[in-house]
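Quick one: structure below, then a few questions.
The complex appears here minus one protein chain, its other protein chains still in place.
Entry: subunit A
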Amino acid sequence: PADIRDAAQARVRRAPAPVTDVARLCVCDLLVAQCDVSCCCDPDCSAEDFSLFTSCSVPVVTGDSHLCRQKAAVYSLDVEANPPERIFKLIDQVNPSIFCIHATNYEQALYLKSPEIPTPENFDQLLEKFGGATFSAEPDSWNLDTDAQNPPDANETSRYEYGVPVQTEEAFLRLPSPVVSSWCSDANPAGFLVNQATKCIRSVSVEKCDSIQALSMLFYINSSILAVPKSSQMVNITVQSIVVQSVNGMRTLLSSGDVLRLPMVLDELCINAVLGVNYHITYTDTGEIIEAAAAFVLGAISKEALSIEQSFQISFTQENTQPVPLSGNPGYVVGLPIRAGFQPQGYPSPAAFLFAALSSNKHSQLTILHSTSTQDCLAAQGARAPVLFGYNMISGCKLRITAAMKCQPLAQTLLDVLKGQSFPEYVASFGNSQAQDVLDWVPITQLHISEQMISHTLQSSCQIPVSLGIEVKWTKYGSLVNPQARIVNVTATVTTTTLKQLPSRRERIIPITSSVVFTDISSPAEPSYKAWPTIDIKLPFDFFYPFV
């Protein structure tokens, strides 16, 4: 009935009145129905609780201090009494200043504004103002276009700098990313030289899949990038490759990788929906973008799916260079792989170029054996893990020796298992050592230790390697407040043991281990300070004339 509805509306419209009586206000009463510690104004505290307090966290509760006369609630503890009790006094506080507020005709002057209660009339306006993931008092400041025209530096030269959003014709190069929740927000700009990888969830529906912009390839490549900010030179985004992912997850690379494929509905599936975009931007050393390419992963969405996960990545490469991920700049960063390399054959002198190992080429990195579930050494060939700076690792496998095995091939196989196919000869001393600087590379010292130290072991008896221990000695280098890790010495120790001939039909299992240990050999640092300035005063030569 209408009157009940009106009453309900009337109830909803009246917000609870703000409490302004200082005797009832308590700032430290945070726990509901429980006594807060040291809160003398808490109504939930009993006299026994007050006797346990040592001090009052809130001694005075007043209104605005600018008022000429106001009531103030004063709470204190009388520690002389036994047991200590709380004293509550309501006093008149007087502000002696001549500029105290005598009266005010503006109710909101002294109290915080009560928020607007949503009603059917103002709901749309409130939703528009506060309904997004972010809101601010001045909505114009979130306008992307004005941001594009007002970069942080007013007198910026015409080039991109680190972190500046990459500009396109309309606004920015968008890299959808999760904001606040996991849902994709298209308002995240890609920063120049900021390599990012994001994953977010987008809500989809198969019926409308060809009208959802974010699922189509065009959305990601239709705006051209400005080569320098605020210029008219455009760089088109080309399609580098397209990988199609089938419903069961198998990915195939399309040979005709530059044909535009738009999403469409086929047999209750939405095919050619964008599941991932990988941007590769090439720039010059003057901060200008010269090339942009995007690699897509397209997939199919089934009818039941209400949301899909999209992943986005952007990486920046300088022109005419190979992207070599650094392991630190300059000192090694814990967790990044150790960079290693070889001195190529045919170069006689040490002042020659080394081929630095690329991280993508796993076979020429410094690696150790990676334990597998079968723990069989001979089956484990090929499973290697890169050595990461600062992470001590130990791994191993078990070797089954039968009587039929011959010594020499077995020793060679085990050495391959321990060291890998191409064990490097040099290790970079800094995380960013360049291949041309020969002095920045540390040679790996190889040691062979035999387990049996007893000299009566015949030389001709079979020695097989059973463990490889890599010890990396590093030191702290540079300033005291920002020390950089520098590798000083790498020693690879191969321990061998004698293989006794087994009687036929007998087997032995021996464990093979490999380990990496990082040792900090920094010498204790002494801070050095600038010398105190000395005062150099000399009296003039004839100061005591005519007495001297």
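In the analysis below, a residue touches a chain if its C-beta (ideal position, glycine included) is under 8 Å from a C-beta of that chain, and two chains touch if they have at least 3 such contacts; residues count from 1.
Heads up, the rule we're going with is that contacts and distances are computed from a predicted model.
Looking at the choices "TMM80 protein", "F-box/LRR-repeat MAX2 A", "Acyl-coenzyme A amino acid N-acyltransferase 2" or "Non-specific lipid-transfer protein-like 1", the name in the UniProt record of the chain not drawn here is "TMM80 protein". Only one of A:102, A:406 or A:530 touches the absent chain when the whole complex is considered: A:102. Within the complete assembly, residues 66, 68, 97-106, 108-109 of subunit A touch the chain that is not shown.
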